[in-house]
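Only a single protein chain was left out; the remaining protein chains are all shown in position.
Chain IDs A and B follow the sequence of writing; residue 1 opens each chain.
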Amino acid sequence: MSLLSTTSLVKQFGGLTAVDEVSFEVDRGETRAVIGPNGAGKSTLINCITGMLEPTRGTVEFDGEDITGVEPHDAVQRGLSKSFQTASIFPEMSVEENVEIAALAAEHGSFQLNFLRKRESFDEVHRISERMLDAVELLDQRDHEAASLPYGDKRRLEIAIALASEPEMLFMDEPTAGMSPGETHATVELIEELQDDLELTILIVEHDMEVIFRIADRILVLNRGRVIADATPEEVQGDPEVQEAYLGGVEL
Amino acid sequence: MSDDTEPDGGPVVDEATERVDGSTDDLLERILARDDLVVVGFVLSLFVFPYLLVNLLTQIGEAIGFSIGGYVGLPTLVLIFGIVVIGFNLLLGYTGLLSFGHAAFFGVSAYAAGIFTAEATAFLPTAVAHSPLAMVGVGTFAALVIAWPIGFVSIRRSGVYFAVLTLTFGQMLYYYALGPGAWLTNGDNGFSDVNVGHLLGTFELEEAILGADFLRAYTWQYVFVAVAAVFALWMANRIINSPYGLIFKALGQNEQRVSFVGLDVFRYKHMAFIISAGFAGAGGALFAIHETYIHPTTSLYWITSGDFVIMTILGGTGSLVGPVLGALIFEYVSNVISGVSLPVIGAIGSLWRFVLGAVFVVIVWVFPKGVYGGVRDVVVALTGRGDDDGGEEA
Partner (left out) sequence: MSLLSQAVTILLNGLQQGAVFALLGIGLTIILGTMEFLNLAHGALYLIGAYAGLLVFKEAALTNGLLYNSGIQQVGLGAGFLAALVLVPIIGFVVGALMERFVAEPFYDRAETDQLLVTFGLALIIEELVKQVIGGNTFQSIPPETLLGVQASGPIGLPIVGSFPRWRLYIVLIAGVVILATYFVIERTDFGLVVQAGTRDSEMVRLLGIPIDRSYTLVFAMGAALAAFAGLIGASFQTISPQIGMERALVPAFLTIVVGGAGSVVGAIAGGMVLGVVVAAFQQTYSQWAFIVMYLLVALVLVFRPQGIFGSVEVGE
């Protein structure tokens, strides 16, 4: 039973078709990678699913419900969470507050009239924040200002924020971009742990093929907005059309 | 600054960077950081504020030959604007939304409160219709009612377009009150039919609570406004320490992320706008009580909105009470210092606005945290946040 599916999803910017009739399914518990040369439409595809962009045509279904064109906060409330390509954090808040706000949203919905309730009284929110900070090994730095963290830690914090939303499915946009080999290694381990511990379904966009082949169950390959392969890593590796797309003059 | 503090074992490294010992540092920092204590400190300072501003400064002024003392109503006026900018800061300082239209809420509330006292006697007992409490209630309510649609529309745009939209709505109300709305507001002649009754049916607001001369600035009106100011600060403090506080701060730093943790950005910004308008409304009604006269230019005109911006920035957006300090500086300078006559230069007169503008620019440029934040930084720096920092510098 698939958790997420898109049907003939299209996104056009003026005359340019960035996502072209993309239909694919992601099964519950699966780690799915999306790869493709630069400009293949990977980020646009994710943005169309998570609500940042409204698709021109086609539908997105999540957990049996049509979520085409919903607002980002609505998508998150339904269980779709996203970690950004750049460390999208709240720089002037503490590490703990960064995660707390996501936990708060998960516990209390997208809007509540509770502006006179003390924050300290939300035990569940604290419990979740602690657990997520622990998962990304930032619990010791909880009182630090987020801006003061090294880059790798900021990315981990970003992932913790995404996790604190208690998602069923996590979208990761190039989680190892700009990381040192050591940081990359730690992040891959983190993703594998998350998958096991939290039974997350993960959709990951990544350039690092080593990372992809290590963690992905299946790979969706895009080129110029179209799906050119949707198969296991082994099958994708042997696919002539994929090789053509990568080697055929388009830079990796 | 800390000449009389004993070094207490900690070696004094340099006369210029003299510091107190570590334990006092921590205490000081904790006090400055604790919001609840700031509220308590605010309450305490309200007990001495009128005496210092009116009596003491007058005496000092007489001694040095300048009239630098405040007049009796000044402490009240400062607190009225203090209430407004506490709320304005929730929007500007936390959520990062710069409104150039808050005079709309201030002015509408003032008019609503004033008109209420004039008209409500028709269907309410005079004691209620002229009650200061009812005026504040009616005014604040009116402000909230118009803030809902104005916010709903303005929040859809960001940055300068948000500022222009809020300004636009404010100016529409201003020109309406000045011209076509004259049947309601008495237009350019101003609305003078403000009938302020006794507080709780007992206390005449203009009277001092006691006869003694050193208490002459302690009028019932001051007591009323001071209680309102404390309530406003307490309320703001609660809001900042509620989930809203966290979300408002987050909105100011990374709006997109807020939406991607599953929060409805639009509705929270809208709430921030309405809440902040409520504070402006409370201030506006109190202003009507204080002045017993309302004119479009002193209440609805966009310069008034600009004054709120100046006060808030002057005092500092980084803290809850900072803007109140800004209101104090602004009102003191504009009402008292502007009347001072200097030996060489002559009357300061309207020069104060020039100085204020210059100070404002310097603050935006160098002290983004405002006077309060700047003072706090200086205190922390002088007392040495950590021995390490101070040691290295020395």
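Assume contacts are C-beta pairs under 8 Å (C-beta built on N, C-alpha and C of every residue); 3 or more make two chains touch, one makes a residue touch a chain.
Just so we're clear, the structure is a prediction, and the values are computed from it rather than from any experiment.
Indicate each shown chain that the hidden chain touches within the full complex.
When the full complex is considered, the omitted chain touches B.
Touching the hidden chain in the complete assembly: which of B:121, B:168 or B:241 does that?
Hidden-chain contact among the options goes to B:168.
Among B:127, B:160, B:184 or B:378, which residue is in touch with the absent chain?
Considering all chains, including the one not shown, the answer is B:160.
Tell me which of B:289, B:309 or B:325 is the one touching the absent chain.
Of these options, the touching residue for the absent chain is B:309.
Which chain B residues touch the hidden chain?
Per the touch rule, chain B residues meeting the hidden chain are 92, 96, 98, 153, 156-165, 167-169, 171-172, 175-176, 179-180, 302-303, 306, 309-310, 313, 346, 350-351, 353-354, 356-358, 360-361, 364-365, 368.
Operating definition for what follows: only the chains that are shown with their structure count from here on.
State, to the nearest whole Å, the distance from the C-alpha centre of chain A to the C-alpha centre of chain B.
43
Under the stated contact criterion, what part of chain A meets chain B in this complex?
For this pair, the touching residues of chain A are 50, 71-73, 76-77, 81-82, 84, 88-93, 97, 100-102, 104-106, 108-120, 122, 161, 164-165.
Per the contact definition, I'd like the list of chain B residues that touch chain A in the complex.
Per the touch definition, chain B meets chain A at residues 235, 238-239, 241-247, 249-250, 253-254, 256-265, 267-268, 271, 275.
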